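Here the structure comes first, spelled out in structure tokens, and everything after it is commentary.
Partial view: only certain chains, each at its native spot in the assembly.
Note that the chains take the letters A, B and C in the order they are written out, and that residue 1 is the start of every chain.
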Amino acid sequence: MGIRHGRATVSQSQELVRVITTIGTRHPGKDSAVHIAEGFLPVPHAVGWAVAAAPFVVHGVRATVRQVREHPEDRVLLAAAGAFTFILSALKMPSVTGSSSHPTGTGAGAILFRPPVMAFLSTVVLLFQALLLAHGGLTTLGANVFSMGIAGPWVGYGAYAALRRLRAPLEVQVFFAMALADLATYLVTSFQLALAYPDPSVGAAFAKFATIFALTQVPLAVIEGLVGVVLFRVLRSI
Amino acid sequence: MAFSIDAAAWGSPWRRIAVADKALLVTGTLVLDLLVPAWPGTLLVAAGLTIAAIASARVDWRLWLAALALPLTFVLTGVLSIALQVGPPAPGSTPWWSWGPLAVTAESVARAGTVLGRSLAGTCAVVLLAVSTPMVDLVDAGRRLGVPAPAMDIAALMYRLLFVLWESAVTIRSAQAARLGYVGLRRSVRSFGSLAAGVLVSAWDRSRRLEQGLSGRGYTDDLRTLRHVRPHSPVFLAATGAWLLALAAIGTYGSGVLG
Amino acid sequence: MILQAEGLTAGYRSRGRVLDGIGVTLAPGERTVLLGANGSGKTTLLGCLSGAVVPTGGVVAADGIPLQHTRRGLTDHRRRVQLVLQDPDDQLFSADVGQDVSFGPLNLGLSEDEARERVAEALDLLGIAHLGERATHQLSYGEKKRVAVAGAVAMRPDHLLLDEPTAGLDPDGVEDMLAAIARLEAHGTTITMATHDVDLALSWGTSAIVVTGGRAVQGPVAELLGDADLVTAAHLRIPWPLELATRLGWSTRPRDLDEVLRQLS
């Protein structure tokens, strides 16, 4: 036995087709339906959502800075938390429909690290997603931070806190925190799109966007909730 | 080796250009992209940036196309949703197709076309920044802009840990798949949940170890390092200026002609 | 079962082609060692053979039947070929050892009793029956490595591919791992291991695959590792018994200390 030679030559056009069709298997975070892509929002909307998100992010940065001034070692821990959020959102989740989908992970983040910190970490995560995965955008960053970094974590955290007060089992708390955080993110995104393209009215447009994205997002939210239950079960057993 | 955009950025000839210069090109283009009439403005933007990317920034054309295709799912879903109207068509619109409360009109298709163009051109601009500027350079730029050091330290560490954790995630996932953990939805959800837990545990473990490693290197508060100093490039700035002016001029002229 | 690869190509856009037309054969009864520099593509090759990596060209075949990268094809393949990677930390994802080892059997659809039996058998073969109820994060590195192998063994594969099974172990740990591997072989499993340790490769292996420049050369281990040109090209080192034999002008190829001593006396 020796070295084997011979390799098929692939034409450029075949190569192109192959690159485009296989990128999803090699590239994390190919397609999620929840981040508004670059160029999708008119200038007033892009600016408006950035202004709306800014106070939360600034508050998050302040909270984070205060925390690491007191505990310098938390710098690495918080970075690990952010990296975890990014990785989770870049992983392909099992899906019912067969289309690939990614968890938002903001529900778990909100429970583990609290919403203010998540506002800051999510901003960095979204910036990384825009620049490392061409996922989301820069002019749409404010809108995406609002839906994924603010609305999602607060709704998730709210559900978690309310169910905790009601003494619901941990599994139930986690399921609803994760699922509702995901749902809230997608509903806010639908609302943002409806506001930008109110055709003919914001209400009708919201119903339209919400319905179309619901096809992928509702099963996804349920699965994300179930994944959360497994996640916290494993964490508790360690 | 999943992050091909990042890999391209580290080897880009445009890495030598100051981040501020590139930021001017990209943000200027992004703003004009949203302001100029979409057709033919956005096509011009996309074409110009593609030429700049492939001819000057030496981006592999396969990577360029693949990166532009990444937001495709969202863009197509979004654009088709905009083309589809719900409720009675506005007075004066030209209906092309209707079914019950649903309608597609010339105006809604035009709007969808506008968004499609802006999204394509905008994605070109963001990807051009992404393939020519590694994250560390952007973090340094953030520090110069006065973002608090701890926040930038966390962003920089996040970027570093990302790759370490990604390796873990890929390994855990393939180990699970090898033992048939992704056969059937039920098992898949369980495996994915324990994958998430595994990555989180590994994140904690890594952060604790890195914290110890750093304290051995004298880490007390800020993570001070040397920064790359890249002078402004007059040629690049002149070209950027000319490009933005041309875009603005065509935009103004175009809106006069096309209304 | 004979596991083969032919004309295998694989690569990543950022690094170019890692494997560039590779053909190898893993036959039952052989002990194959896989050698090559860091980054030469050893791990990618193991990934292709196990089905974890989809090659860009070429085929992987089990008993002559090409592997289909469909859900069905991969499931069948994974029952017969198992890969254990170098770092055990990322392969143990359950809280305790027994749970982790039972992951595969339960996914095969076995009953709890059958799975329990498989777990006991696998732990036994690896010599770690006493660890069954321990928490995975409390184990030593060497114990973790053996648990990771047990997880694959519980699938009862025909072929077990091990990436650096002895790396990072102390000399006693290496001996324990090799003893466990010998028990697995006696149990009918064909073992292939990738290693940087050329002395170990020579003393343990029968067949060798040397990967260099995207290509692979396969042959008897003592022959390949004694080939100075190949060893240099592959950034390896000639094992000391072969180096000693060459320098003394022997025509034999001793594989370890005992064979050297026999030759000397």
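For this structure, a couple of remarks:
Heads up, the rule we're going with is that contacts are C-beta pairs under 8 Å (C-beta built on N, C-alpha and C of every residue); 3 or more make two chains touch, one makes a residue touch a chain.
Keep in mind the model is a prediction, meaning the values are calculated, not measured.
Here the complex as a whole is made of A x1, B x1, C x2, with one representative copy of each chain displayed.
The rule we apply is simple: only the chains that are shown with their structure count from here on.
If each chain is drawn as a node and touching chains are joined, the picture has every node linked to every other. Set against the C-alpha centre of chain A, every other chain centre is closer than that of C. The chain pair with more C-beta contacts between its two chains, of A-B and B-C, is A-B.
Chain B and chain C, compared by their mean Cα positions, are separated by 40 Å.
Chain A and chain B have CA centres that are 15 Å apart. In chain A, the residues touching two or more other chains are 19, 26, 234, 238. Touching of two or more other chains is recorded for residues 3-4, 62, 194-195, 197-198, 201 of chain B. Residues of chain A that touch chain B in their complex: 15-16, 19-20, 23, 26-33, 35-40, 42-43, 46, 61, 64-65, 68-69, 72-73, 75-84, 86-88, 90-91, 93-94, 96, 103, 105, 108, 120-121, 124, 128, 130-139, 193, 197, 199-201, 204-205, 207-209, 212-213, 223, 226-231, 233-235, 238. Residues of chain A that touch chain C in their complex: 1-8, 19, 25-26, 234, 237-238. Residue ranges on chain B touching chain C, taken from their complex, read 1, 3-4, 7-8, 60, 62-63, 167-168, 171-172, 174-181, 183, 187, 194-195, 197-198, 201-202, 205.
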